[in-house]
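Note that one protein chain of the assembly has been removed; the remaining protein chains are unaltered in position.
Presenting subunit A:
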Amino acid sequence: MDLDPEDLFRDDDDDPENEFYQERDYGKEMVVYLVDASPKMFNSVSISEDQKEESHFHIAVSCISQSLKTQIINRSYDEVAICFFNTREKKNLQDLNGVFVFNVPEREYLDRPTAMLVKEFACIEETFMKEIGSQYGIISGSRENSLYNAVWVAQALLRKGSAKTVDKRILLFTDEDDPFGSITGATKKDMIRTTLQRAKDAQDLGISIELLPLSRKDEEFNVSLLYADLIGLEGNTLTQFITSAGEKLEDMKDQLRKRMFKKRKIKRITFSIADGISIEVNTYALIRPTLPGTITWLDSVTNLPLKTERSFICADTGALVQEPAKRFQSYKSENIKFSSEELAEIKRVSTGHLRLLGFKPLSCLKDYHNLRPSTFIFPSDEEIIGSTCTFIALHRSMLRLRRYAIAFYGSSTHSQMVALVAQDEITNSSGQVEPPGMHMIYLPYSDDIRPIEEQFMDANSMTPRATDDQIKKATALLKRVDLKDFSVCQFANPALQRHYAILQALALDEDEMPELNDETIPDEQGMSRQGVVNALEEFKVSVYGENYDQEEADSITAKTEASKKRKATAENAAKESANYDWAELAENGKLSYLTVVELKRYLTAHNLPVSGKKDDLIGRILNHLGKK
């Protein structure tokens, strides 16, 4: 078994949630972006709906640029190469025509993305024509085959690393479904054969080739002409490979973006439905908080990385000890010892899989039944044939009968009762919005739920309830301030965006800090529309009464009076405290001769807290005087 080097340093007491949120990838990924740069790619695509005109080349490049930016933060160990084909200039190790590998200094062709690469690539379009140039690579009368060359270059780039530990992918962006269309006769046949063979060789080496077709509204990208064979689509997979003719550019971008993601499962688990009936499902983390990248501690003098060493010291003898295998908990004023095996045994309340306990109507799942982000499950027939069929049947029944399943998800560190909620597929013009499958929702136990409502139970009287009229006013307000097409996750995380932007600026030694707008700020313009303002005002009057603002203002003045009083005492105290030479008292350790009242004068005068015991007060004064 492979030992994860990071694992060695992990404390076994680490918060299991960390493990939960961390996406442990099986290995790193190497990607070669292969972008068609033929003149056709540069024709701007105008689509009547949006006025913008963009070329396919622009779409491809901006998608890659976007993905590089996420990658450098989240998966910076993955390696990428960007390679254009059908170019005028050539730059590649094999010196093949029509293929240009884009790169920046201090970086190999296939390497981790650097800040420089991200920056240079973001503005590649400005320099592309001058420095790289576009030109058809496959023309009749010549035996040049730029597609063949491109696959060969990509394959050669991906030669390093073992295919078992590294995910190797070629992502091919093109809008030409029939690259050999201009060629005829035996030459064409031959070129197709060699190209397919080249692709097959690459796949035999464990490299997957994925096609990201860019289509036009009027002509659909016909995969079956060449690419179905090239990327090895057949039968079912072919029908699933839908290339919906882009109706909107945005949709096409969306589709590209989604396809560029490698679908990673967390793990494969067994879902046991009843005795003797177990199916196989894969779990996926579709929703997990994205955290700013990990922190590396550096020596501030040299900026060199530091490593942390941990040593265990026996508190009784001061001896250096090995990491102990025993833990203890004090109980009834005794130390009860546990070995790690015993603790593991206690935590293992169920065997490591998902076990169905029964079904309930959806209304039983309350809004407060939540602790962590959900996990998506999708069936797989890889090991147990028939799993998909069984899963689909249950999925349909649960949707139709509006029920969810309760199951127990056992694991060695974090066993949990879960709800399995069936989700039907939802699609729109940009493709799949919600995939079909089940979402596993982690349920709280009674230990995790707090009876807050009861804490505010009023024993003597009934709590005020809104009248029908007030509810009607509220309803009118709801109708006014309606976010019609609100979609979850439409906002970018402002803190994270800023974090990335700052890092990028610093990494590239840029002086100016970028300004980013916070999308989560309320729409003030919308809120100040007359209709909304009126509805708000009516609601306010109906629940608060006419003169609420006046009353509030009054109570604030009352408060300021209180604060005036406080101010007066502070002034008084300052006067009083001026009678003492605090510095000298502190110097000679004579503060303890004073009374608490006297000590408090100093604290009040300097706006410090006056709580605590006498020693605390003295400590605070010393602190404030800078004597400690």
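We take it that a contact is a pair of C-beta atoms (placed from the backbone, for glycine too) under 8 Å apart; a residue touches a chain by one contact, two chains touch by 3 or more; residues count from 1.
To be clear about the criterion, contacts and distances are computed from a predicted model.
Chemist: The complex lacks one chain in this depiction; which UniProt name from "ATP-dependent DNA helicase 2 subunit KU80", "Mitochondrial import inner membrane translocase subunit", "Ribosome biogenesis protein BRX1 homolog" or "Adenylyltransferase and sulfurtransferase MOCS3" does that chain carry?
Modeler: Per the UniProt record, that chain is "ATP-dependent DNA helicase 2 subunit KU80".
Chemist: Taking the entire complex into account, which one of A:126, A:334, A:511 or A:546 touches the absent chain?
Modeler: Checking the options A:126, A:334, A:511 or A:546, the one contacting the hidden chain is A:334.
Chemist: May I ask which residue of A:311, A:530, A:579 or A:595 touches the chain that does not appear here?
Modeler: Once the missing chain is taken into account, the touching residue is A:311.
Chemist: Have a look at A:130, A:143 or A:400 and name the one touching the chain we're not showing.
Modeler: The missing chain is touched by A:400.
Chemist: For a quick check of understanding: of A:434, A:576 or A:598, which residue touches the chain that isn't displayed?
Modeler: Once the missing chain is taken into account, the touching residue is A:434.
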